[in-house]
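One chain of protein is taken out of this complex; the other chains stay put.
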Amino acid sequence: MKNVKKIILYTVVVLLAVITFLPFLWMISASFMHPGESSAYPPRLFPSDFTLMHYKDLFTRLNLTTYLLNSLVISLGVTFFSLFLNSMAGYAFAKYRFAGKKKIFSLLLSSMIIPGQVTMLPVFLLLKSLGLINTYWAIIIPGMASIFGIFLIRQFAMGIPDSLIEAAKIDGAGDTEVYLRIILPLCRPILLTLGIFTFMGTWNDFLWPLIVMTDSSKYTMPVALANLMGEHVQDTELMMAGSVLTILPVVLVFLALQKYYIKGIMMGSVKG
Amino acid sequence: MKRFFILLLTALALFSAGCGKQNSDKELITFWAIGAEGEKVSGLIPQFEKENPGIKVKVQQIPWTAAHEKLITAYASETLPDIFQLGNTWIPEFQALNSLEPLDKYLMRDSVAPESFFPGIWDSNVIDSVLYALPWYVDTRLLFYRKDIFEKAGFNRPPESWDELYTYAETIKKKNLSKYPLFLPTNEWNPYIIFGIQNGSTILKNNNSYGDFNGPRFREAMRYVSKYFYNGLSPIDMTAVTNAYQAFEEGYFMMWITGPWNIQEMRTRLSPAMQDKWMTAPLPGRHGEYPGVSLAGGSSLVLGKTSSKKESAWKFIKYLTRADVQVEFFRLVTSLPSVMKAWESPELRDNKYLAAFYMQLQHTTPTPKIPEWEQIVFAKIQQSVELLAAKKLTVDETVTKINNEANSILEKRRWMLSQKVN
Partner (left out) sequence: MSFTDFDIYALGNLSYLRFVGLRNYLRLLEDPLFWTSVKNTFYFVLAGGPLSVAVSLSAALLLNTKLIKFKGLFRVTYFLPVVTTLVAVAVIWRFIYHPRFGIINYVLGLIGLTPIDWLGDPAFSMPALILMAVWKNFGYNMIIFIAGLQNIPEDLYEAADIEGASAWQQFWSITIPQLAPTTLFISVITMIGYFQLFAEPYVMTQGGPLSSTLSVVLYMYQEGFRWWNIGYSTSIAFMLFLLILIGTVIQFRLQKDTE
């Protein structure tokens, strides 16, 4: 009885895994096919002849290096600034006492349900008036502070005992020193979590870079890929190669740091 | 693998650095082009740079689906390029934004003759007697039909008038040669505007500030169109036509009012046996004229008002509209040349499908030249026609609905016109 159950369970689990993974497998394999080979009936799962031509094409003819670098600079930029700002704000909300702290915090939390698209237009006009459209800053600045990030850090920082901070202050440490020497090191795990979230979110974001980056030399990977999709509808294999390269960095980051990532989801949910 | 990429990266970096140095003494002009044309136009650049050693052209290609957004956003952020491509119907919008350089003085100086372009198309580049763009490639709608079915039905030439078109469709339906002879896509606005204009409607009135869709001319045209829907001569349900080419091949429908891009599509998508069974013909006319008038479509090249390299940019525009370059461009993407002389080349002359286009292009008229035009026709007309076809609205209700929607979109324009008068 137990064995039968086990077999059924495994079948379902493996089947689900296959279904989830099949699109990826197919994408990777199609990216190595010769042009037109994937458009066959019945569909082909593996290339008959392995080729790297699409990857070469992407890097030489289609400027993929530029887009990869753009994505990398922007994602790392947003991650860096957002960790810096959110950790300060989160720490402040956790440990400082100031007038209206609770009110401001709950106001922030409730604004989380406002869809991002509502603020998109005002932010666009604001950035325009600052002359930042079509620069990296147009993506970095709006991504710098996130309520989710502040919330995450506040929850974590509240767990830091006050006595530690007080002890440091008695030793003559200023606010900056407390923040740099005590809070930041202690918050390392949560900062990692938030960092992965931010990095992936920025890397995968599509709409905002599409709007603010007018010059194609500033495109990020997803925008460039969508652009490619509009023009090379027929070149399935080329598109697949582009997709592989778009996905690869985030998947690698995820696989390397999945422990922190999954912990972040759980933290956000349990306290939410 | 990784090492390979790193090598490639370094090589690219070096390469681009090298390029930068080499061209520092040249004037760099940027050109935004849209769609497949945007991709292929780079093939024309080496020749231009050879002829003009002091100028370097950088092409940026944008997809059609995001082109309009992209251009307006670029305007808003003041990053429009030196030259860009605009669909003819977008010219009024960018003119209203005051972002286009008038071209008349360049034209006069370099004696570029307006007569060398198709007249209706040329007109779509002129707003209030000022020229803002130069036609690059053209398109217009006309009739694609199945020659073999016409022959079976006993017709040896395409229909030349509204009445003939209707009789043809009726006969073909009666003889069971096609289920729905004429395909009028309900998700397009063009055929309906064409019928309206052919019937003498001005589409808009009072300095283009009110709709004239409920006027007698447009109403009558829509009544004519509705006969096709209600008498089973046109498919009323777009969902039934999921693959238009297959439907055309099967004879589900056999006449289709559509544009030049379908020449290439038909060639690749229809089976080889079908290839000598279809043809193109100019549109039938309303009042005994043949061909009947169609819409002046296509894309034009404009000079950005804020460009600091107008002279070089103008040289490039002039180059792209030169007859021999236009023929070369046709070879690259099969886009129809805007310069009539280019049509004398063998590639175009010997293409049997293009003769009808050449004829039709002499008889085109621009759509009303106001920024709101696309908004009026895009969602609004399509939706109403869909309801008309499904018999959810009568002809009178349809034209009233379109007109009300048009008037509501035009409200701002009326207000602005009144401001200017005061």
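Think of it as A and B in the order they're written, each chain with its own count starting at 1.
The rule is simple: a residue touches a chain if its C-beta (ideal position, glycine included) is under 8 Å from a C-beta of that chain, and two chains touch if they have at least 3 such contacts.
Just so it is clear, the structure is predicted and the values come from calculations on it, not from any experiment.
Peer 1: Using the document's definition of touch, tell me which of A:Leu64, A:Ala92, A:Ile182 or A:Leu225 contacts the absent chain.
Peer 2: Spelled out, the listed residue whose C-beta touches the missing chain is A:Leu225.
Peer 1: Looking at A:Gly116, A:Gly159 or A:Gly174, which makes contact with the chain not pictured?
Peer 2: A:Gly116
Peer 1: What residues on chain B make contact with the chain left out of this view?
Peer 2: Looking at chain B, the ones touching the missing chain are residues 65, 68-69, 72-73, 75-76, 93, 96-98, 187, 238-239, 242-243, 371, 374-375, 379, 383, 386, 408, 412, 415-416, 419.
Peer 1: Residues of chain A in contact with the chain that isn't shown?
Peer 2: Given the touch definition above, chain A has residues 2, 5-6, 9-10, 12-13, 16-17, 19-24, 26-27, 30, 38-43, 113-118, 120-122, 200, 203-204, 206-207, 211, 221-223, 225-226, 229, 236, 239-240, 242-244, 246-247, 250-251, 254-255, 258, 261-262, 265-266, 269-270, 272 touching the missing chain.
Everything that follows uses one rule, which is that only the chains that are shown with their structure count from here on.
Peer 1: Measuring centre to centre with CA averages, how many angstrom lie between chain A and chain B?
Peer 2: 40
Peer 1: List the residues on chain A that touch chain B in their complex, please.
Peer 2: Those in contact with chain B are residues 59-60, 65, 124, 128, 133-134, 210-212, 214-216, 226-227, 229-231.
Peer 1: Write out the stretch or stretches of chain B touching chain A in their complex.
Peer 2: Its residues touching chain A are 5, 8-9, 12-13, 35-36, 38-39, 60-66, 69-70, 73-74, 76-77, 79.
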